[in-house]
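What you see is the complex with one protein chain gone and the rest in place.
Order as written gives the chain letters A and B; numbering starts at 1 within each chain.
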Amino acid sequence: MPRRDDLTTILVIGSGPIVIGQACEFDYSGTQACRVLRDDGYRVVLVNSNPATIMTDPDFADRTYIEPLTPEVLARIIERERPDAVLPTLGGQTGLNLAMALYEQGLIGRPGTPEMIGADAEAIATAEDRERFKEAMVEIGLDVPRSGIAHDVATAVAVADDVGLPVIIRPAYILGGRGTGIAVTTDEVVRLAAIGLAASPIGEILVEESIAGWKEFELEVMRDRADNCVVVCSIENVDPMGVHTGDSITVAPAQTLTDVEYQQMRDDAFACIRRVGVETGGSNVQFALDPVTGRQVIIEMNPRVSRSSALASKATGFPIAKIAARLAVGYTLDEIQNDVTGVTPACFEPTIDYVVTKVPRWAFEKLPGTSGVLGTQMQSVGEVMAIGRTFPESLQKALRSLEQGRAGLNCDAAERQLAARVTDELLVAVATPTPDRIFQLGELLRRGVTVDDLNAACRIDAWFLDQLLAIVEERGALEEHSGPDELATREWRRAKRLGFSDVQLAHLWSVSEVAVRTARQACGVEPTYKTVDTCAPSSPPRRRTTTRRGRTRARSVRRTARASSFSARAPTASARASSSTTAASTPASPCARPASRRS
Amino acid sequence: MSDPKRSELLVATGPNQPVATSRMRRADGILVLADGTLFEGELIGASTAAAGEVVFNTAMTGYQEILSDPSYAGQIITFTTPHIGNYGVNLADFEARRLFCRGVVVRELARRPSSRRSTGDLDSLLRRYDVPGITGVDTRRLTRLIRETGAIPGAIGPADDVARITAAAADEPGTDGIDLVSTVTTAEPYTVGGDGPFRVVAYDFGIKRTILRHLAELGVVEVVPASTPAADVVARRPDGVFLSNGPGDPALLPGPVAAIQELLGTGIPVFGICLGHQLLGRALGGDTVKLAFGHHGANHPVKDLTTGAIEITSQNHNFAVAVGSIAGVADLTHVNLNDGVCEGLAARDANAFGVQHHPEAGPGPHDSRYLFHRFLARMTSAGGRSAVTVGGSMSGDEPVGLPVPERGVG
Partner (left out) sequence: MINCNPETVSTDYDTSDRLYFEPLTQEDVLHVIAAETAAAGGVPPKVIVALGGQTPLKLASLIPPQLVAGTAAASIDLAEDREKWNALCHELQIPQPPGGTATDLEDALDIVSGIGFPVLVRPSYVLGGRAMQIVHDVNQLATAMAELAGFGSLGREGGLSAERPVLIDRFLASAVEVDVDAVRDHTGEVLIGGVMEHVEEAGVHSGDSACAIPPPTLAPWVVEVIAAYTAAIAERLDVRGLINVQYAVVGTTVYVIEANPRASRTVPFVAKATGVPLAKVATRVMLGATLAELRAEGLLVESALRDHVAVKEAVLPFSRFPEVDPALGPEMRSTGEVMGIDATFGRAFYKAELAAGNPLPADGTVFLSLADPDKPAGLVVAKRLRQLGLGVVATQGTADYLARFGQGVDEVVAKVSEGAGKTAVDLIAAGEVTFVVNTPQGRGGRTDGEQIRKAATLHRIANVTTVDAALAAVQGLLEQRGHPIAVRSLQEHHAP
């Protein structure tokens, strides 16, 4: 099914200003969409109120409207530009809500008006209305948390009694979990229901069995018009349920699922996207897994490109938004090329041989009066991502990427603040999710608190805690040396593989960062950079194309993303070969070279 | 088919216990390839040296299923996914009665597993089945190397024994020209399933338990050794004959190919998976070729040419049916979208079809499970006992040695 020729002009709705829960990831997705739609010859009309976006650079659309994102304004633009279709799934919740408002007013999605491509009103309503979503999921046999819907406080209390406290209260049609909270007592139900009802544009809340403490997973799913489905990436939240996924430290791919569990989740995610009826494009499906009983429930799905899609795209090299835009205009997954390999189709599931860690960044210090406690309502203002060959390496890199004065998982000047606190107090503290919890866990492990005790306290999976312990134990081993000159190549490499920065090592030995670097480089330990190739280098590299053929085709030049991973240049045979990998400045590898040609 | 005894699998650590502390240093180890390339790491698993053909698998979940897949007989498996052993091991996820691979190479073996399904840790499992391994290896570099040179013989052993390990790698013949099927096939016929209306005779070239579970939903499955003559199969009065997956080069199995040729003449529906598919291709007169480094992963897109649908498949093979060689006798039904390799065929003049990938998916995506329904449909229309619905539970007598999966069968 090739490109649709019955469409000429497509209206792309942007996501408006950066707010908590909706950052520049939708600039990224919208920009990709504008690019590919224009490359495919469509006339693109873009509307977004946010000037601080790439997509509103006038080069990215045929008509760029920096205008308020209200139904009235959109109606004027539709009247002026007469688009054949509206693409609402790349502008975050704002784009989706606006499209629904336009649909309600009869301006789009009806005969004689612009068509809604990507997801239609029915699909959006099914995914966004929690009660409808739950019914739909039960209908196809998926397990969901027990819940009920309320339009007033009294009903909310009755539902809470029914499903059992604690309950989680979520308003319908909201951005990034705003107005959501967990109530442990009936008094809290009353208070949070009132806030939730006020936050919901339609005055509706869902009162739901709390599954706080369960493990949380997300799958990024794509579907095309021919009903082909693929999972782009699985994501595991380090912080268990109870912390908004936007406020959780997350890891891709999922680390603690057996194949049986993962495939069940994959089947359920496909069943979900099909039932909801997202005809083409990407969706984010969230699951919770009870670590004790193994019960797995579906939490929610976003029938659109989401924050996690940006992360998944960059973690795997699979450009979800770009492909979603092309699927929306009729292509099928097998007709679209994998950008990174340049030769294989986009109809595949990336496999990666590294670990990606995302850590949110908060700004509580600017908001005096806030508690700094994380919950089901998203509060972070941004995030960082780091790639490492292992979780410890990527976590430490991500923590120093935050630019909040930390050099990794402790082992820096800022850890002094933790040193002053007694163990019992810290053990209590880690039960509450906060931005500092990860550092507190590191400190407690250093003091000898066991993984099992910490797991009981914070319910973070023991595997993750044991990985933190690996970092902490390595620090102990490094501390047995008195300075950087004592380390052998093998020890340098081990420290670097666990993500220790020169700054951390300098702190450990009270020497300068330069002294550490000099000693390390004297041992020949330098980073190598590995390519994000979508396929865990399972196929040979294609010759790097450097020919540029005209402006639009310039993008055929190979783009690669890389992440460092330490190894030593000398003196062993393996180290030498690793460094040659570096020097070769490897281009991305196609997932498949026709094997038959070689045989 | 015997099951590993629980007492042996439930190793000393019990579920979710730390298996190694940082202070417990593992012995330094090396992996040497036949071309002399050396990788450093630390030894895990059984404390023996081992040699085999080094291959890689890119699946991100399912290491236990992969390690216990008989198709890996004679091979040393490299996992591209860096963290291996995270969720431990359990009884349900075994694909065979023991491990058949020769060794395992990982980037980072989990220090402690964490999963409610876990009944032991991977390191202990490797020791239990005498499989050595190495962790801390730059698996990306190794994978790139295999990708460039193809599967290559190699050896794992202690770092202080470079000369011996290097010699072992050089002496290792790999899998070319070696009959590996005879090392993995069952010695005696056995039966699984029982309630369903159909009788399926399954050739065991290295059959996986997940396949047996799917076949058992169709009825009684009589598993027979690879060397079983066609007449013995026909004598069992099957509604369908299944040709299993297995290790190595199909060209080395003239016996089974001859048996299949005979069976094709009977009109009994035949279904082959992986090696079974390749043998079917040869029985139809086609050729098989060795791929550069094969397909080993859980993310290969395959198009079903009969419906146009695309399925993401689990694959593990080094050989394939040469597309041109079956022209006229069979139709190409499935093709690998990455590289055009033949993924499925249907005979024109015989009631037989096969697929190169693994529709049973243990591990891997479930997209291709419909193929068992196609087998069912062929058995039904060939006048099998009666039509049945598929997808029911495996209630009733559990077949011996078939651990009950917790979810997701069917």
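By our rule, contacts are C-beta pairs under 8 Å (C-beta built on N, C-alpha and C of every residue); 3 or more make two chains touch, one makes a residue touch a chain.
Since we're looking at a predicted model, the values are computed, not measured.
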Neighbouring shown chains of the undisplayed chain, as defined at the top: A
Contacting the left-out chain in the complete assembly, out of A:T53, A:S248, A:Q296 or A:T489: A:T53
Given A:R170, A:R304 or A:K358, the one touching the chain that is not displayed: A:K358
Absent-chain contact - pick from A:K314, A:R389 or A:R459: A:K314
Candidate in contact with the missing chain, chosen from A:R4, A:R38 or A:R63: A:R63
Sole residue of A:R326, A:R400, A:R459 or A:H507 that reaches the chain not shown, by the stated touch rule: A:R400
Contact residue for the chain not shown (choose from A:S147, A:S234, A:Q296 or A:Q377): A:Q377
Interface with the unshown chain - residue positions in chain A: 16-20, 23-25, 27-28, 31-32, 35, 45, 49-54, 56-58, 62-70, 72-73, 76-77, 80, 178, 195, 198, 307, 310-311, 314-315, 317, 319, 339-340, 358, 363, 365-370, 377, 379, 381-387, 397-398, 400-401, 403-405, 407, 413-414, 416-417, 501-503, 513, 517, 526-527, 529, 532, 555, 557-564, 582-583, 585
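In this text, only the chains that are shown with their structure count from here on.
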Euclidean distance of C-alpha centroids - chain A vs chain B, Å: 33
Chain A to chain B touching residues, read off their complex: 226-228, 230, 234, 253-264, 266-267, 291-294, 332-334, 344-345, 347-355, 389-391, 451, 461-463, 466, 469-470, 473-474, 476-477, 530, 535-540, 567, 572-574, 577-578, 581, 589, 591-596, 598-599
Chain A partner contacts - residues on chain B that touch it in the complex: 16, 18, 21-23, 37-40, 56, 58-62, 64-65, 80-83, 86-87, 90, 92-93, 107-108, 110-117, 138-141, 143-144, 147-148, 289-301, 303, 308-310, 312, 320, 322-323, 336-341, 361-366, 405-408
